[in-house]
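Before we start, here is the structure in question, set down as structure tokens.
Just one protein chain is left out here, and the rest sit where they should.
Let's look at subunit A:
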Amino acid sequence: MRTPVTLLLITALAASACTPRHQAPPDPSAGITVAVIAGPLSDPFFGAVKSGAERAAADLRVRVDYLAPAASGELGAELVRLTRSAVANKVSAIALGDYYPDQQDPEIRRAVDAGVTVVLVNSGEPSWQKVGATAYVGQDEQRVGELAGQRMAEAGVRRAVCVNHVPGSPVMAQRCAGLRTALSHVTEITLASAEATNPTATQQAISGALSADPLVDGVFTLGSGFAELAMRAVDSVKRADKVRVATTDLSTGVLESVRDGKLLFAVDQQPYLQGYYGVQVAVQQISHGLRPTTPVRTGPLVVDRANAASVLAHNRDGGIRGAR
């Protein structure tokens, strides 16, 4: 029962992945399969990455497979496993996030050596040239923190808390480090995963940090859900008039709060574009040998009171900006 199915799958894979390298087909992008490897779809942010990649696949008539580690797994090790299995399945290209460079870079280099076109998306600006990737599509994470810090300083913030909900992730650490370069005093609080998935515990952790330091006048969160919790935490310790909250990433709630002036701003990196351009770059490289020469930056794009309403209007188009 299983053997014919496996055989069929192998035949289908071989047909879809190998044919264009040996023949000269009329359509240069025919038969291309791009594996997109990024974060778990339980995070709406990555839902937008996947939507963008699928739109590009439909526009360019190629095939896209979205692969992601389980939300609670060993992320670095699982990303390496996914990369290895994509290469084994003979995909034409891999667009992936380089979240844990120490663990992932050797495997990415092996994929490049095996002849797979690799594009780093969402994370990997420091290493895309080192590993031999075709391009990097994403944002400079350090710059995100710097920009946020500058904008918060302009709004009068002097002493800020940076809420890190993924301890151990270099991306989150870079954002907090960027914030530190622009503001004179930044404390970082890290949420253990048991706290990060429980909104009551998260709110309490943030309000606890505010109680511990009465001089704090700014909170910077690194995910849309955490911004909404931070605003509640500020209310619960009755410092809404003193403490300004800002965040990375968008949701409907975040956009409405920015529009209403309750949230200072939100820094967007346009994950839909990262998925779209990631596939686009890979296909152009395979079909025509064309590639961008510098990182393709989809962020940081600041959404503040001036443009929140227009972004909100587009957010209704099915998770383009992340969460509804």
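Here is the rule we use: a contact is a pair of C-beta atoms (placed from the backbone, for glycine too) under 8 Å apart; a residue touches a chain by one contact, two chains touch by 3 or more; residues count from 1.
The rule is simple: contacts and distances are computed from a predicted model.
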item: Listed names "Biotin-dependent carboxyltransferase family protein", "Protocatechuate 3,4-dioxygenase subunit beta", "NADH dehydrogenase subunit L" or "Xylose transport system permease protein XylH", matching UniProt entry of the absent chain; value: "Xylose transport system permease protein XylH"
item: Absent-chain contact - pick from A:Thr197, A:Ser287 or A:Asn307; value: A:Thr197
item: Selected from A:Asn89, A:Thr252 or A:Asn307 as touching the chain missing from the view; value: A:Thr252
item: Which of A:Leu79, A:Cys162 or A:Leu229 contacts the chain that the document leaves out; value: A:Leu229
item: Chain not shown, touching residues in subunit A; value: 41-44, 47-48, 51, 71-72, 187, 189-201, 203-209, 211-213, 224-225, 228-229, 232, 236, 251-253, 318-319, 322-324
